[in-house]
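Complex shown without one protein chain; remaining protein chains in place.
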Amino acid sequence: DFMHALENDIKPAFGVSKDEFDSYISNGIIVWGQPVTDVLEEGQLRIRQTVKSEMTPLVSILIEGPPNSGKTALAAHIALLSKFPYLKFCTAQTMLGFSELAKCQQLKKIFEDAHKSTLSCVVVDELESLLEYAPVGPRYSNNVLQTLKLLLKRPPPKGRKLLIIATATHRDILEQLGLLPSFSKVVHLSNMSSGKHILHVLNEIEHCFNDNEMRILEKKLHDKKVWIGIKSLLDQIEVARQADENSRVLRFLTQLEEIAGMT
Amino acid sequence: DFMHALENDIKPAFGVSKDEFDSYISNGIIVWGQPVTDVLEEGQLRIRQTVKSEMTPLVSILIEGPPNSGKTALAAHIALLSKFPYLKFCTAQTMLGFSELAKCQQLKKIFEDAHKSTLSCVVVDELESLLEYAPVGPRYSNNVLQTLKLLLKRPPPKGRKLLIIATATHRDILEQLGLLPSFSKVVHLSNMSSGKHILHVLNEIEHCFNDNEMRILEKKLHDKKVWIGIKSLLDQIEVARQADENSRVLRFLTQLEEIAGMT
Amino acid sequence: DFMHALENDIKPAFGVSKDEFDSYISNGIIVWGQPVTDVLEEGQLRIRQTVKSEMTPLVSILIEGPPNSGKTALAAHIALLSKFPYLKFCTAQTMLGFSELAKCQQLKKIFEDAHKSTLSCVVVDELESLLEYAPVGPRYSNNVLQTLKLLLKRPPPKGRKLLIIATATHRDILEQLGLLPSFSKVVHLSNMSSGKHILHVLNEIEHCFNDNEMRILEKKLHDKKVWIGIKSLLDQIEVARQADENSRVLRFLTQLEEIAGMT
Amino acid sequence: DFMHALENDIKPAFGVSKDEFDSYISNGIIVWGQPVTDVLEEGQLRIRQTVKSEMTPLVSILIEGPPNSGKTALAAHIALLSKFPYLKFCTAQTMLGFSELAKCQQLKKIFEDAHKSTLSCVVVDELESLLEYAPVGPRYSNNVLQTLKLLLKRPPPKGRKLLIIATATHRDILEQLGLLPSFSKVVHLSNMSSGKHILHVLNEIEHCFNDNEMRILEKKLHDKKVWIGIKSLLDQIEVARQADENSRVLRFLTQLEEIAGMT
Amino acid sequence: DFMHALENDIKPAFGVSKDEFDSYISNGIIVWGQPVTDVLEEGQLRIRQTVKSEMTPLVSILIEGPPNSGKTALAAHIALLSKFPYLKFCTAQTMLGFSELAKCQQLKKIFEDAHKSTLSCVVVDELESLLEYAPVGPRYSNNVLQTLKLLLKRPPPKGRKLLIIATATHRDILEQLGLLPSFSKVVHLSNMSSGKHILHVLNEIEHCFNDNEMRILEKKLHDKKVWIGIKSLLDQIEVARQADENSRVLRFLTQLEEIAGMT
Partner (left out) sequence: DFMHALENDIKPAFGVSKDEFDSYISNGIIVWGQPVTDVLEEGQLRIRQTVKSEMTPLVSILIEGPPNSGKTALAAHIALLSKFPYLKFCTAQTMLGFSELAKCQQLKKIFEDAHKSTLSCVVVDELESLLEYAPVGPRYSNNVLQTLKLLLKRPPPKGRKLLIIATATHRDILEQLGLLPSFSKVVHLSNMSSGKHILHVLNEIEHCFNDNEMRILEKKLHDKKVWIGIKSLLDQIEVARQADENSRVLRFLTQLEEIAGMT
């Protein structure tokens, strides 16, 4: 009937929000090493499970990793890979200034909309921010926590499927809050840990270092241990670019020592 | 008189909500071992006690067990077994976004309705969620707690009987909150602890592994110790189904090692 | 004058609420041992003191004991024994969903009404529930606490007398909250501690065990130590009644071992 | 002018509230020993100081002592001794159900009224109750605390004098709350500590024990150490009165052993 | 223009509030020793700095010392010495019953007014009371704290000067609250510590002791150590005055032993 049609009239969300999803991958996805491959494979497996499963209409994964490791970009990327008709990116940034209650209602609305599409994928970015978590106290919104706990376990109506991809920085916090058991799978995204990872990135970025410089960097970096997120690395590259040609290789290496703990 | 008729006019609730109860048992009840039998027997004994008792018109049991052990499905199953004219499933999922007060009022309403039927059974699912319990702090709704405490001990009016079946994951939390003494009986639901339990399930699920595969699995699993809930096992089976025929037995066993601590 | 008449027009409360008081003694009072006798004697002494005293127009006692020990039934029983023209039973059950303030006002109203009768008796059941006490935190309503403290020490107007009978489960909590000094006397109600207490009860309850069974039970129970409240015992008896004749004695004894710590 | 007259039109408060003050001394003042004499002398000295002082128009004393020691009666008694034209008794009992703010306003009003009379005396009974102090937490009304602190140090307008007499049970609590320095003098009221104190009281109360009984009691009590408040003692005497003539001396002594720690 | 004139139209505040300032020095300023001289000198130096400084248009000092040491009187005295056209005395006494917000607004208003005069002096008396500080908890108004922190560091508009004189009893509390760095200078006001300080005061107060008595007191006091605030000493003198001539020297000395720890 009409009311039903109205309520279930989901516009092809994909076309609408693809731009938004792209904005979270502003510098593309560089497959710099195994950790990236692992997360991508897990994502693809879960997409398939969501589509074909008979017994599990609700699949939820959590991508957790250090700041700047690329969690948000990868979550958005996997969501785009699914090509599900309903895609939604859910972030605290768009709820700035909302009351706790308004946030909960917004979250509820997003999931209720998702339940109206046959195949849906919802990204829930930065759980700690949604929870308004602050380590001093600690403080957080129990309202949002309870809402998330329930939504993460609420199965879609018969015949519909839902894939949830969440991201978080502090696995221990979610553990303490009892959020982990709400996920089908928790995937760890590591920082880059070897000079080879960095070289991989440098090779893929244009207008960065010239061939000569790259040779020096390869020699210096290929056997080093480092600890740096992809977003920080891109930042360091950007800073190096501003330096004059004579000193920029040295500056870049010094920065890696300071920030990525390279020795 | 009319007002009285109106207030006590309970529609045959069974017919109405049977569908809802069924939805909590979406994959049926597989009697995979003694723990399931025990809970079912206790349930049936309590149904009889409620019907026949002279001195105890109020009977309440709590089914507690680890996440995914099948608590909700078993509680719903026992409620359906009672065939009482008033059946009600009470869960935080339907109270999302309610204020504490609204929740309390809803709970009160459900029990007051139950008191109007000669024989009633109320399932109270996931006490921790109803209590909005969060382990960091910890935080919980004292309003809901006090309401539950009182409702769990409020005897139905003369000549009426009430059976309450509650579920919970964290027995220790309820103990600390002083909720345990409110129950006539606390029943523990264990996870599957032996490979035989798993084999039992595999044998009952269709289109899962072929005969050859089953033989391998029987050899590998029959003498193993595991620790996994029925809901997780169904999830693992679903994932294995997506894998290609060559690797799916191996994959399934690997997953059991990772998730069910099988060695 | 008229207003005065209206305000002081206390309807013979006894007749009205006797039914309510009876409902708290649904299974009668079985004098199973010395602890019951002691509480009853203390109650009668206090009734006499309230009636005859010149210097102490306000008398208040607290009956405290473990869950299910029969506190509420005994408090109601003593109140009925007093035959005072104003009798009131005050319990959190009738204030479910009240705000803290509404509770305080209700309590105030009850005591103000009591002050209007020459001889009044107010039962205040389950102090912990009225205080909304929860051990995690701990939390409680300081508003209710302050109100109770004041009401428990507020003397009735000249020429009137008031007897207060309160019940509580956790003496230590009331001690910590500073409520104990508000009472003229604190009386402890013990659980049944000996098999003889249980036999006493069995002998007084009809249609329970036949003569043969009783003989076995007497032999098994007469020299045992136990720890069980009268309400729990009645529950166990009820369960045993449902079992078939062959096993019910054994079952009853097994239950006593489990629940009453009998060895 | 008129408004001024209205605002300063203090009705002779003495006549009006003398009855109220008397009600707090329902069983008179028995000077049972040195502790009573000391408090009374301090009171009289302070009355004189208030009247004659040039440099200290505000005098405030705190009478603190154990529950039932007679603090309230003595404070009321001293206030009556002053014969000041403005007398006010300030107690939490008359503010039951007031919000914190309403309490503060009431307190402010009482002191502002007191400031309008040339000579005023305000009794502030049971500071802990006014502060809504509860030891678990602990909790108290900081609003009332701040209000009391300011009012206890607010000097009356030029040419007017104010005597404040407060009572409290827990000196340590007031110390922790920083209220003690607000008083000119803190006076301790002790419990009765010797059998002679008790005999003194027994000798002053009529229709209690006959001459024979008194001789026995004198022999038993004259050299004993005890610890009991006057209000409790009056309670024990009242209970003894209800007992039959044969046993009442023994019963009274037994009670003293139990309650007053007499050995 | 007109609006500007209106907003900046500060009435000669000095004339208006001089009476109020005088009321805080009801018993004058007796320069009983070095501590008083030190505070007065610091005050005068800061007045000069405020008037002449080019780089520091905002000068703020905190006078801190034990209860009754004379902080308020000295702060008021220094403010009067400045003869600045805008003088304001800011105390919690005039904000009794204000909400936190109203207090903050009042404080803001006072400072904004001060900023409109070329030379202003604001006394902020008893910081702890303004902050509603209570040591149990502890509790305080963070709103007032943040407001004070900002106001104490807010420079007046170009060409205007502001001197702030605050008083406080508990230096450690202000330290913990992070208020100390907000002051240009923290000055300690000590209690009287030697018998000579007391003799100095006795010599300046009329109608106190006669010559004979003074000779005895000088002999007794001149080499003693004491610890007493000027306000308490004035109180003791007043009490001694009420005693009869024979005993008043002895009484005064006994009181000093009790209260001022004299030995």
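Should a chain be cited, it is by its letter among A, B, C, D and E, assigned in written order, with residues numbered from 1 in that chain.
Note that a contact is a pair of C-beta atoms (placed from the backbone, for glycine too) under 8 Å apart; a residue touches a chain by one contact, two chains touch by 3 or more.
Note that the coordinates shown come from a computational prediction; the quantities given were computed from them, not determined experimentally.
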item: Interface partners of the hidden chain - shown chains only, full complex considered; value: A, E
item: Identified contact with the non-displayed chain, of A:A79, A:A92, A:L179 or A:M192; value: A:A92
item: Touching the absent chain when the full complex is considered, from E:S26, E:Q105, E:N210 or E:S247; value: E:Q105
item: Contact footprint on chain A, counting only the chain that is left out; value: 23, 26-27, 67-68, 92-93, 96-97, 129, 132, 134-137, 139, 234-235, 237-239, 241-242
item: Touching residues (missing chain, whole complex) on chain E; value: 45, 48-49, 52-56, 101, 104-105, 108, 138, 140, 142, 145-147, 149-151, 154-155, 176-178, 181, 184
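Keep in mind that, in the parts below, only the chains that are shown with their structure count from here on.
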item: Middle chain, criterion being Cα centroid separation; value: C
item: Distance between chain centroids, defined by C-alpha means - chain A, chain B (Å); value: 34
item: CA centroid of chain C to CA centroid of chain E, Å; value: 59
